[in-house]
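Take this structure first; my questions come after.
Every protein chain of the complex appears in place save one, which is left out.
Chains: A and B, in written order; residue numbering restarts at 1 for each.
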Amino acid sequence: MSEQHIKLPEGSIEKTTTTLNLGPTHPATHGVMQNILELDGERIVSTEQTIGYIHRAFEKIAERRPLYQITPLTDRLNYCSSPINNMGWHLTCEKLLGVKTPKRVDYLRIIIMELARISDHLICNSIVGVDSGAYTGFLYVMQYRELIYEIYEEICGSRLTTNIGRIGGFERNFNDIAFQKIEKFLKEYPDVQREFEKLFTRNRIFMERTIGAGPISAERALNYGFTGPNLRAAGVDFDVRTQNPYSSYEDFDFKVPVGTTGDCYDRFLVRNEEIWQSLSLIEQAYKKVQDFKGADAEIYHADVPEYYLPDKKDVYTKMEALIWHFKIIMGEIDMPKGEVYNSVEGANGELGFYLVSDGSRTPYRLHFRRPCFIYYQAYEELTKGAMLSDAIIVMSSLNLIAGEMDG
Amino acid sequence: MARPVSYNITNKPLVSDISMSEMPEGHQGEGFFATSLDKVIGLARKNSIWPLPFATSCCGIEFMATMGAHYDLARFGSERVGFSPRQCDLLMVMGTIAKKMGPVVKQVYLQMAEPRWVIAVGACASSGGIFDTYSVLQGIDQVVPVDVYVPGCPPRPEAIIDGVMRIQDLVGKESLRRRGGDKYKALLESYGIQ
Partner (left out) sequence: MVWPFRILAEHFRFSNSQIFKLIMSLSNEYIKQKLSEKFGEQVLGFEESYGMLSFEAPKEMNLKVMNFLFDSDDLKFRFLTDLCAVHYPDQKGKEIAVVYHLHNLEDNVRLRFKVFTDVGKPDVYTATGLFSSANWMERETYDFYGVNFIGHPNLKRILNVDEMDYFPMRKEFPLEDQSRIDKDDEMFGRGGTLGFGTEKTGHGTLIESDKGNIGGEIV
């Protein structure tokens, strides 16, 4: 196109596009993924993604661990909302074993899962803000994620990679302090969310940055296997909580927000609205849990003797509990033979677990259906013809968590 | 069984809340203070470390919490996190490093200018963590020399801050001639870095 001011060496190809490496370490890629962009000036012509920079071989590790030892692995899939992964795995195991959990356990699980969903959507939305230059929202919101971490800590002892719950329920009953912390969160958080929305939702600069960036139509989204808020922003109201209700979601009244164009602004709004719906779900579940009185309020797990450790005082006094304790700790429990696929609504979409068991102590094959891995393929189509700054915003609004992508 | 809910409601007197860093030893008089150069440089360097957060996985989220307002890392001088290796002092490797990522860590380390320090945050960066697999590098000290290891999975923000404070100790006490000396060269040689 232009005249040759530079003498190119023999045999070199003249390229009209610039190659830009949005490499594995980059402030805007949250987690490690590499994008090689071909740019024509400021416009993107094509992208090529390389992932696998944090491949930790979860599926291979899972083939040699008994079921309850796989929960810490699932924590590290989508580490922004680990309780959802944990609960999803426990639900899969309970489906394989044929265990029905009591209602109180289900409601407690819903509280924890919705807190995790809020926590993940907060990170995603505030990082969209940071990437478009607005750092303040992130700081406000991080302060309130600490409250969520305190709730997890009260129940299971850990902040981030929680390993919360057991097959059949929870390891201990929620104590008064946990309930007080949940109440504190429910009381204080709505105002913060309103303030966060006031900062961004009708902010002219934010709207100009995100409206029209990375749109996708519903048909293409379905073809690419999108699920979760990204699909709902494109207009399809597919939510695993309403389609295949698990853990007593059918007892609750909540709405599923849906967008129209599937661009970044729609994704942002859908996630914000899902935070409100999650808050409402937590309030309803909290009220329902408070309605259990007396002996019912002490139920925190189902009866799964093969996988749930018995009470220590029973272990010291009863023979059966002693035998179960030994067998569980030494890992000598055989699983029922069969294949099961179970999925839950993770913060990014349908998180599925495909478990093949051949009747021995560890799974024969465990495959995680990871939503991030599946929808990142569409990145090229989302950014075709967009400008470079749009590419960054699209990447952060898709909520790509590297741990879940590589697994 | 219930213990009282613990919020920060007691008023602590200011004198126990603020700590002043100590003056190095030296001679002082009317309008001057004489001490050795490396003490002054150490004091200046350690209170203004610019970290490069190399956050790969879960420990990265705990780092985000550490940089937030609750467990502020900025009060230790690390206000400006940079992402360019040329401008940073401290490489904070947080999260699992896979074998595919190992050369990238090494490249970033090589691009940093002396003096540089490395902190391995989390079990995965220190020793491979719970992932003893074919694809995970069992600790970043296979590729770069590490100064401080912070164990935990993930370490609490207080632990990360403790790690940074130990780096501050190292930075403050480091001799100015260390980076040109033979022992340091031998250390880098053992990692294949000239």
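Convention: a residue touches a chain if its C-beta (ideal position, glycine included) is under 8 Å from a C-beta of that chain, and two chains touch if they have at least 3 such contacts.
Computed from a predicted model, the values in this text were never measured in an experiment.
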| item | value |
| --- | --- |
| Residue of A:Val192, A:Val256, A:Leu322 or A:Met387 in touch with the missing chain, whole complex considered | A:Val256 |
| Contact with the hidden chain (one of A:Gly52, A:Pro102, A:Gly137 or A:Gly228) | A:Gly52 |
| Sole contact to the chain not displayed, among A:Tyr265, A:Tyr286, A:Tyr307 or A:Trp324 | A:Tyr265 |
| Chain not shown: contacting residue from B:Lys46, B:Lys100 or B:Arg156 | B:Lys100 |
| On subunit B, residues whose C-beta touches the chain left out of the figure | 99-100, 132-135, 138 |
| For subunit A, residues in touch with the removed chain | 51-52, 55, 57, 59-61, 63-64, 95-96, 211, 220, 222-225, 233, 236-238, 242-245, 250, 253, 255-261, 265-266, 269-270, 273, 338-341, 343, 350, 352, 354, 356, 358, 360-362, 364-365, 367, 369, 373-374, 376-378, 406-407 |
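Here, only the chains that are shown with their structure count from here on.
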| item | value |
| --- | --- |
| Whole-Å gap separating subunit A and subunit B, where each centre is the average of the chain's CA atoms | 30 |
| Of all residues in subunit A, those that touch subunit B in their complex | 23-27, 30-32, 52-57, 60-61, 72-73, 75-76, 79-80, 123, 138-139, 142-143, 145-146, 149, 159-161, 175-177, 180-181, 402-403, 406 |
| List of subunit B residues in touch with subunit A within their complex | 1-3, 5, 54-58, 60-62, 64-65, 68-70, 83, 95-96, 98, 100-101, 104, 108, 130-131, 133-136, 153-154, 156 |
